[in-house]
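Notes follow once the structure below has been shown.
Complex shown without one protein chain; remaining protein chains in place.
Up next, chain A:
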Amino acid sequence: MTIAQDVIYSLYTIPDKVAIVTGAGSGIGEATATLMAQAGAKVVVADLIEEEAQRVADAIVAAGGQAIAIKADVSEEVDVQAMAARTVETFGGIDILVNNAAYRPKADFFEMAVEDWDKMHAVNTRGTFLCSREAIKVMRAQGKERGGAIVNVSTIGTALPTIVNNVHYDSSKAGINSITKSTASEFAADGIRINAVMPGGVDSGGSRKMRADPSMNLPMRGPIMMPGRLLLGVAQPIELASAILFLVSPASSYMTGHIMAVDGGYLVG
């Protein structure tokens, strides 16, 4: 063992913690679920697409980690309740929740159907609320000593609009920022820490899907998003996963209610 392993173990590992990661079938969610398993957690790989969730869970188990796959639509209360119940039944509690699942098709501001607006907020904002509520119920019941940690995945678009035809997405994610601060404040006394990350440009499953779908082939760059703003290029999903791991690990024990940009300098560019 090197000395470095000692400090990394005490700061950044989460041995035997039970972690739910939503939208974990690809991209940032997959990288986060995989990294958390490497860091010692028992992981629930939740995704709307069952086969993708199963593939990620199988890979974690094959690598010697602990994981189960759960198919869940985070906008549906019954799905979320069933996910929480199965997590507790399988792993004996909930310590960590990463609200990563997101809906993201773009839509023209004038032509957007109200159903598109509503679906965006149903998945992103209501989904974050529903998952947080079920997880916090369990975390509170486990007691303040055990506590818990939640990380919500937002976007830099909530701080600085990045692309056009994205008003509904940015709005839903701004709601997530607000949920982050409100729940951090409300449940701090229960030992539950709640923070968010704002990714910049990420080469994730969601962005790859968007690029592959011709109906999504709307301009990616609005007047504000100049190519040079991503000062440090585009991130790989693992670079978001490591920031998320930090926010649920002992390394961030004095942080709550913070919304951390992991954006390669976009917001200063």
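Here, contacts are C-beta pairs under 8 Å (C-beta built on N, C-alpha and C of every residue); 3 or more make two chains touch, one makes a residue touch a chain; residues count from 1.
FYI, contacts and distances are computed from a predicted model.
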item: Hidden subunit of the complex - UniProt protein name among "Gluconate 5-dehydrogenase/2-deoxy-D-gluconate 3-dehydrogenase", "Sarcosine oxidase subunit alpha", "Peptide ABC transporter permease" or "EfeO-type cupredoxin-like domain-containing protein"; value: "Gluconate 5-dehydrogenase/2-deoxy-D-gluconate 3-dehydrogenase"
item: Hidden-chain contact residue, picked from the options A:61, A:88, A:112 or A:251; value: A:251
item: Candidates A:69, A:120, A:150 or A:262 - the one touching the absent chain; value: A:262
item: Contact with the hidden chain (one of A:59, A:82 or A:188); value: A:188
item: Residues in chain A touching the chain absent from view; value: 1-13, 15-16, 35, 38-40, 181, 184-185, 188-189, 200, 231-232, 235, 239-240, 242-243, 246, 249-258, 260-265, 267-269
